[in-house]
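Just dropping this structure here.
Note that this complex is displayed minus one protein chain, with the remaining chains in position.
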Amino acid sequence: MSIDRRKFLGVAAGASALVLAGKASVDALASGSQPKQGGSLANTRWAMVIDPAKCLKDKGCTACIAACDKVHNIPDFKNPKHVVKWIWKEPFKDAFPEQEDEYTIEQYKDKPFILMCNHCNNPPCVRVCPTQATFRREDGIVMMDWHRCIGCRYCMAACPYGSRSFNWLDPRPHIAHLDPDFPTRTKGVVEKCTFCEERLARGEGPACVEACEAKAMVFGNLDDPDSEVRQLLKARFSIRRNPELGTQPEVYYLV
Amino acid sequence: MRDKGLIFAGLVFFLVLITFPVWYDLAAGTTSKGPDPKLPTAEKDCVAPLEYMRTSHMDLLLSWRDQVVRQDRLTYKAFDGKTYDMRLTGTCLKCHTNKEEFCDRCHTYAGVAPYCWECHIDPALAQRSRG
Partner (left out) sequence: MFMLEKAVVGSRRYWIWVGCLLAVILAGFLCYLLQLQVGLGITGMSRDVSWGLYIAQFTFFVGVAASAVMVVLPYYLHNYKAFGKITILGEFLAVSAVTMCMLFIFVDMGQPMRVLNVILHPTPHSMMFWDMVSLSGYLFLNALISYVMLESEREGVAPPHWIKPIILLSIPWAVSIHTVTAFLYNGLPGRAFWLTAILAPRFLASAFAAGPSLLILLAMVIRKLTKFDAGSEAIQKLALIVTYAMLINVFFVLMEVFTSLYSNIPADASHLKFLFVGLDGNTELVPWMWTSVTFALLSLVLLIVPRYRKNEKLLAFTCVIVFLSLWIDKGIGLIIGGFVPSPLETVTSYVPTLPEITIVASIWAIGMLMITVFYKIALSVRHQLG
């Protein structure tokens, strides 16, 4: 079979274009969890380590939840269908449904666990957001841009942990005390825990961690080998919620 | 010209409608003098020159918004070298403490209703909710 130079060049060009287009589309589809540029956030990977044993000592304590609610102007909707919560308690069997077992450690079986957004390293919510209103920062925090959110709630469908809340109504009338240092949100946008990124920018720690009297929550930088979170994870076994889904959550529970 | 009356009435109605902006102000006693925002007394300089702020404060705010939320930046170096946090309530409203007497004056005159206030808090409002 003979082939002239023109035909050969044409086939080569066509094949290269196809390969490049294929690579580009695979990249585009996978780029959901790539961190955004900018900021001096390299070499930081924020994580939270929670020790449920310490937390449960003071049963009924909700200091972390109250602190978050106050500092972020979380509205209090009486209708449970409309509840907005960034940090909350859930019984062990619901926080870790795949661990359901009748012989689960007595210590934890019916006790509440503190849950919040896991700030996954491979977040499905970021992958699905059509406007990049939720995006993963270089330092690992999965951020919310409430100016861009169109309220499609696709991220709520994608989150395997139930971490996200939607403002079904105007939140302002349902906020007891407005803290002017942090904006409220408006109806029609999704919100969730942001690891107190506004406090981190000021050099403070997350409000829940600082409010916990039992010191059950430790927040720190996983990329720093000397950080307390690294030491804790080295010393003790920990579990994360639904790790088999590949989301790589950054909230660890010491057991 | 059977419909002379109807046409004439229609023309008068149209003229009344089209000159509405002129005679309404005169009749209501309001003048079109222009907005009169009350300037703050604490500081003399804003984060940018006056003329720029007059024409483009929205551009500045949008740029601040994207820098703070999407690029995790906090500090802004003003034209006179001073640094400020890029915050609406925390910086702008620290000097312009009375939103109604400053911001709203021009906004109402120009007929714009920026939705920033749906989320960003006016400290005077927060005061009322606390007290």
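Labels for the chains are A and B, by order of writing; each one numbers its residues from 1.
Everything below uses one rule, namely that a residue touches a chain if its C-beta (ideal position, glycine included) is under 8 Å from a C-beta of that chain, and two chains touch if they have at least 3 such contacts.
Just so you know, these numbers come straight off a predicted model, no measurement behind them.
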Visible contact partners (per top-of-document touch definition) of the missing chain: A
Selected residue (touches chain absent from view) among A:Ala53, A:Ala66 or A:Met156: A:Met156
Interface with the unshown chain - residue positions in subunit A: 25, 28-32, 79-84, 90, 93-95, 97-98, 100, 124, 127-133, 148-154, 156-162, 165-170, 186-190, 242, 245-247
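Convention: only the chains that are shown with their structure count from here on.
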Centre-to-centre distance between subunit B and subunit A (centres being mean Cα positions), rounded to whole Å: 37
Subunit B-touching residues of subunit A, taken from the complex the two chains share: 36-39, 41, 73, 135, 137, 139, 143, 145-147, 175, 177-181, 183-186, 197, 201-202
Complex contacts: residues of subunit B adjacent to subunit A: 65, 69-74, 89-90, 115, 118-123, 125-126, 129-130
